[in-house]
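Have a look at the structure below, then the notes.
Only one protein chain is missing from this complex, and each of the others stays in its spot.
And now, chain A:
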Amino acid sequence: MTTLLNLHRVKYQCSCGSFKSLCYLYFCRHCLKIKCKDCVILEVDCRFCPSCYEHLQSHEAITRKNRCQSCFSCPCCNHTLVTRATNTSAAMPISLNTTSDSGNAGGGDADESISSTNVSGLQTPSKKVYYLACSVCRWSTRDIRLADQPTLNSWKAQDNIHEGRFNELLQHYKQIATREKQERDRKRYSTVKLRSALPTTTTSRSSSDKYGLLAPVTRRGIRTSGILKSPSVTESPNSTNPTIKPSDPITEIEPLDENLFLSNTFDFNKLTTITQRLNSVEIQPLTVDRLYPLAKHFTSKQSKRCKECDHNVLKPEPSPKLIKFKLHQMALFFIPEIRIWHHPAWSATESNPCVLSIVNQLDEQTILKLYTLDEIREENIDKDLIDRINQLDEYILTSQLTLPISKDRSIKLHPHVEPNETDTKLDDEFRQSDSRELVLYRKFAKIAIRCYIKLKSSSVKTILGAFIIEHRVVGISSIVSTPTATSSNPVTRNVRHIILIDFGPTDEPALTLHSSLA
């Protein structure tokens, strides 16, 4: 065994049909079904900065473009930048004598808070100036010759030089689009057929945007539908629409910077890598000396919601510092966990006895029933389940799993206890009532059962077997007809899960048998 738990070997079937390990599944207590990552909808709960945990409301976060104002990342290596302070004496007029002061702006990085006094007794105000430095790759704002700032949090983000032009263009197109939408809405609600003024149609056709797809539709529309009752809709009030200046062609295309690229002193380390460029989207600097500190992006906490019943399945605490959950319906807490404990060296013809362990995660004792696939097929009650089993059997399974004891296998599971639990009364009781054929070992919440694997054919490469477990769950009923003071009626039901076990390749050697199982 290379990994202790071998999570990916035992898979449970989710209600959407896909098989996933138990740790990746959720359990919705309203629809009483297992849900996986694809059956839930994520919603953003809280946005926060990952380094200073500043928590913002969603609309505020959106205005700040999901970036923190006080934390920055190094543009070279993307680690968090540290603000360092140093003292600098203010530039004093010549009449004052020399100051016995601390470091100047060109040097040190340790915190120095000695204020300086000069010979004449006047206190030279020494200001603290701040700069940003990376402790991992040793980049600092002084490398790009950015002046040290006198106050904290005064690092301004770089502006996008094209923003003005973009806004101008956007405004222009918005006006055209609103006009077109108004026309279209009016045309839709018109009842009186009036001959449309020809100039109106032609101007609207040429100056508004017609996308290739809609051209035939709108042409049809103009011919068939009538237009508006009020003539005031003609475009006179909108003639104030300022047309924007379309872009000018490039007057002179700049040639390759030969000094940079062809010269003998070319050092490619002075150019930024593609990741560094893409980190600052708007600027994308070519050379390393134009990199600028990047404001840190926010991360988010999400809550997950079941698609069917629209109730929350997972809801974290809204504060970014707490890692607990308000609602934590993971499948691990409701469904017993099954692991492979032992399998022999595989023989292709005989029935191979294997041992599986079942761990109960609930805080109360439960009764677990085990069924093989054939038994479910014989029962013939749940059509949907039988369909799924048949699908599985045909396409995926490569072996048949049988269990000892011909029918009515039910095992009592001990509630989940602390590791140092000493009260063995319940445990002993259960052990008495166990059938020796099925249950090999029992200790508190963990039991070991025996099963038999018979390969379907000798050309099988990996061994996949499946069986069904049934247990009781206590759900929450979502409909409360009369508001009662007590909690709503809990709905208990027996649910069945299909479990797919991948025992591994046929040539895997036998796992060592634990002494207690021998």
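Keep this in mind: contacts are C-beta pairs under 8 Å (C-beta built on N, C-alpha and C of every residue); 3 or more make two chains touch, one makes a residue touch a chain; residues count from 1.
The definition used in the following text is that contacts and distances are computed from a predicted model.
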| item | value |
| --- | --- |
| Missing subunit (named according to UniProt) among the choices "cysteine desulfurase", "VPS33B late endosome and lysosome associated", "Cullin N-terminal domain-containing protein" or "Actin-related protein 10" | "Actin-related protein 10" |
| Sole contact to the chain not displayed, among A:Phe298, A:Phe444 or A:Phe503 | A:Phe298 |
| Positions on chain A where the hidden chain makes contact | 38, 41-44, 47, 58-59, 61-63, 65-66, 160, 162-163, 165-167, 169-174, 177-178, 180-181, 184, 206, 209-217, 244-250, 253-258, 260-268, 271-274, 277-278, 281-282, 284, 286, 298-300, 302 |
